[in-house]
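Heads up, one of the protein chains got dropped from this complex, but the rest are sitting where they should.
Chain naming follows the written order as A and B, and within any one chain the residues start at number 1.
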Amino acid sequence: MYEFGIKTPTSIDDVKTALGEAEDGQFLAGGQTLIPVLKQRLAMPSDLISLSRVGELSGIKVSGDGISIKAMTTHAAVAADDDVKSAIPALARLAGGIGDPHVRNRGTIGGSIANNDPAADYPAAVLGLGATVITTEREIDADNFFTGMFDTSLKEGELITEIAFPIPEVAAYIKFPNPATRYALVGVMVAKNGNTVRVAVTGAGPCVFRVPEMEQALTASFSPDSIKDGMVADDDLNNDIHASGYYRAHLIGVLARRAVAEANG
Amino acid sequence: MSTFVARNGIGESQRRLEDFRFLTGHGQYIDDINLENQTYAMVLRSPEAHADIKSIDVSEAQALDGVLLIVTGEDWKAAGYDPIPTKSGVRKFKDGSDLKEPPHHPIAIDRVRYVGQPVALVVAESLDICRDALELIDVDYDSLPAVSHQSAAIKDGAPQIWDIAPNNICLDFELGDEEAQKKAFEAADHVITLELVNNRVTAAPIEPRGALADYDAATGKYTLWNSSQNIHANRDTMADTVLKIGKDNLHHIAPDVGGGFGAKNGVYQEPILILHATKQLGRPVKWINDRAESFLSDTHGRDQVSKVQLALDNDGTFRGLRTETVGNLGAFCGTVGPFTPTGGSSRTQGGPFRFDGIYYTAIAPFTNTCPLDPYRGAGRPEGSYQMDRIIDYAAAKLGMDPIELRRKNLIPESALPMKSPMGLDIDCGNFPEVFERTLQLSDREGYAKRKEATETKGLKRGFGVCMYLECTGGGPKEEATVKFRDDGKVDLSVGSSSTGMGHETVFAQLLAGHLGLPIEDISFHQADTDATSLGGGHGGSRGLEVGGSAVTQTSREIIEVGKKIAAHRFDVDADRVAFEDGRFHVPDTNHTMTIRDAIDAQNDPENLPDDLEPGCMNVSSVFERGVISIPNGGHACEVEVDADTGSIKVDGYWVVDDFGTIVNKMLADGQVMGGIAQGIGQALLENIVYDESGQLVTGSLMDYALPRADDIPNMVIGYYEDAPTQKNLLGVKGAGEAGCVGAPPAVVNAVCDALKEFGVHHIDMPLTPERVWRAIQDAKSNN
Partner (left out) sequence: MPAITVRVNGLEVTKEVEARTLLSTFIREQLKLTGTHVGCDTSQCGACVVTVNGMTVKSCATFAWEADGAEIGTIEGLSEGDDLHPMQAAFREHHGLQCGFCTPGMVMTAVQMVKDNPDIDEAGIRHGLEGNICRCTGYQNIIEAVKTGAKAMRG
């Protein structure tokens, strides 16, 4: 690692101040991606601004039709939370399947979606459930948040404070794990809320994406049979040593069918 | 409380003596050792697969505060050291000419030939300074065309890696009787051909390699602590051959070693480089590989492509077998690298089956990849994969039952002892019985029910077997030294070395059992060139066979000395003295003395007959194996396959092994289970991938999939113990590698069985979900 300074603010206001003072500050959430990156000397921030002591960034809150999860809430906390388990069991299960127990004890929802790793699980939840990302500056619809590989619409210095999930009627997330990393080789989140169906796919492309053709078919009939092969073209999907785009396209169909079946109970 | 182990120490699952320190965090691995005034070293590794080094500018790095020494190929050339030699047991081409051995210097001189090859060594006051310095070294490379796959390397026009090796060929090889094989093929009703890939893998011990070197200018002696499996032979190579400092001036020690599996057997570059550096600096130098470097620089294993042909009759009788292999060597000859695809893979051809003729041929080319060297099994897993895959493939092609095919062709017990067509001395065993017991253990009766349950879930179920034939290897000699200390403890030193197999326990168990001493009194020493004068290290499943026999031989010699002491005390002839359960006694008399009495007596000349000196019970003895033993066994495996995704779950695993005598079942089980897990890993998950330009694609645990807890099933292990071998003093046959010899074909056979309804009869390892799914699609579209 290169040398860097550290700042440990305890409030969001202090975070802003700390960032302003740093020459090239970088937020540190759970560090489960950032620390390995720093170890490989692939990043060279002047300062790390730790968010772990900002109390107002942690916690889970249920309101009538939604669940709000603060940015620094760990995967383990989401997976174990009774409110999440009863309101959006698919979300609790998704969180409980991220990485491994030790990663889940440190990694946070805000860190995960801000990083927007193409194979991360949470982006599928945020996009698939149609959540809203709340930042220090504004509210961003999931559809406008994930903009590309490791890229989001967050501006310089903008900090995610919480993610607001609407509670769907039914939802399910099925992940086909990469055998080496246990990240998603492909992961599909399917959610139904009234007449709205959302299908979000992670792992398969450079960035999480929705599948309108599947959503339309499922809106017409929320049944596994509505998902047909070929609803996702393989042209833009990831090709790597673990799987070709062709195979990933196929998996999206299989997993979507399974997710619908699971959502239907 | 003292624990006395069973007579002769055989047959008891003695819990491990080394576990307390490992379980409490007090193991001492290489990175846990630190010396005063220690410095740190890191290696600059080549990013190029094949390139001329036009220049290396170290001036900026050298100027960095805290940088103490930088070593490059130019320095090495100037120092005049010799290259690291290969010790391959096969050294001649078929035509009698010598194998092509290019000079393997520990640091690249003028040209790099694989990604990861050491280009410079940096020694500094801290690791962070080393990292800073590595970034400041400026190497100007002139890239050359590279070749990474062995089949491409031997083609005309392929990039040439060494001038001395036309077409990149290091060695070719043949074994068996080609005439007999050809006749057998002509006489047979069918010849079935299958092309197989034995995928390239890495051993990936969880402890990365590392070493700590210290030079004492006052005595001119070096000490090297090294995470290595082969202390004595590697000392000789490093000290005598390469550095020419004299082996007596190098004290070579392996502390606790965190796994090896063959990858820590060979002579590596970095320890030699830091031996050079410690003398230059007059300070200790420590070097520890990180995981990314381990993928680049630990010798890889397997990587063979083979054409296998089985000739058989309509009634299933095997006639002939022919295997043509091309085995990748990497950019240099490894310590025994050229042996693996040649001698190593040839000897067990044909397995435990009867043939009229077998012929094996191999070509071993260089490529622009990390050198290959033994990985657990080193050739025998490849042989067993070829044999047991071609049987199932032939069965599928000819509509035969793979179980019946094996049953029909297994060598009967009555035919033993025999010389196999490949020259193996198969002295004992009962292959048909082992096979039937394997089938029984795997509950064939219950299979239909399990298959139904699998199909209810929408999955396919398959069953596969393998009947493997193994042979041991490694150094034939081992020394065991026993010294009785004044404080009542017993020092036992053995030249072999354990990297987790439990020698500390099993050798103490044997000594305690033979002598009737409490096992807690035994203090075990290994892997230290000062503790034993010779040592064969670890490899070839030789631990018990050679090391255990040495302990037994030493024990017997101690007892003979003790008998003389007892005879002297009781004034009888020594041949009247018997020894049993730790007591010397003279039958039909009241004369009795314990071994402890004899030990206590040995230091006073008064107690000794004229032909014995004080300390006479302290015995050192060398056991030399005459002929390698032949472990064998049956593996059975059931899998569930999700045909929609291609994913596989191994859902049942059963083994019956003939390892001869089982000394400690718990340890034997552990070896088998660990081997099977590595075999399942190779079959389903693991793959070292280089792209065509020679870049390593699988350079971290993010890309190279190691088996985790939910990838491996529970395994049921049985032993056939009715055929102890006479080739060593314990009747043991070697257990360490068998698991990963049998597992890959058993798993692949089971998957192909599950998919036979689609017409899928072969898939190359690793059987990734995509490969499986594509095989199903391809078969569907062909039908």
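Annotations for the structure displayed:
As a working rule, a contact is a pair of C-beta atoms (placed from the backbone, for glycine too) under 8 Å apart; a residue touches a chain by one contact, two chains touch by 3 or more.
None of these values were measured; they are calculated from a predicted model.
When the missing chain is restored to the complex, the residue among B:31, B:178, B:240 or B:520 that touches it is B:31. Shown as candidates are B:500, B:535, B:652 or B:724; the residue that touches the absent chain is B:500.
Looking at A:19, A:38 or A:207, the residue that reaches the missing chain in the full complex is A:38.
Seen from chain A, the chain kept out of the figure touches residues 1-6, 8, 31-32, 35-36, 38-40, 48, 50, 52, 76, 99-103, 105-106, 180-182.
The omitted chain makes contact with chain B at the following residues, 15-16, 18-29, 31-32, 128, 203-208, 256-261, 290-292, 499-502, 666-667, 669-670, 673-678, 700-702, 706-710, 712, 714-715, 739.
Rule of thumb we're sticking to: only the chains that are shown with their structure count from here on.
The mean-CA centres of chain A and chain B are about 43 angstrom from one another, to the nearest whole unit.
Within the complex, the chain B residues that touch chain A are 128, 131, 135, 292, 644-645, 647, 685, 687, 689, 697-698, 701-706, 711, 768-770, 773-774.
Contacts from chain A toward chain B in the complex involve residues 1, 40-41, 176, 178-181, 241-244, 247, 250-251, 254.
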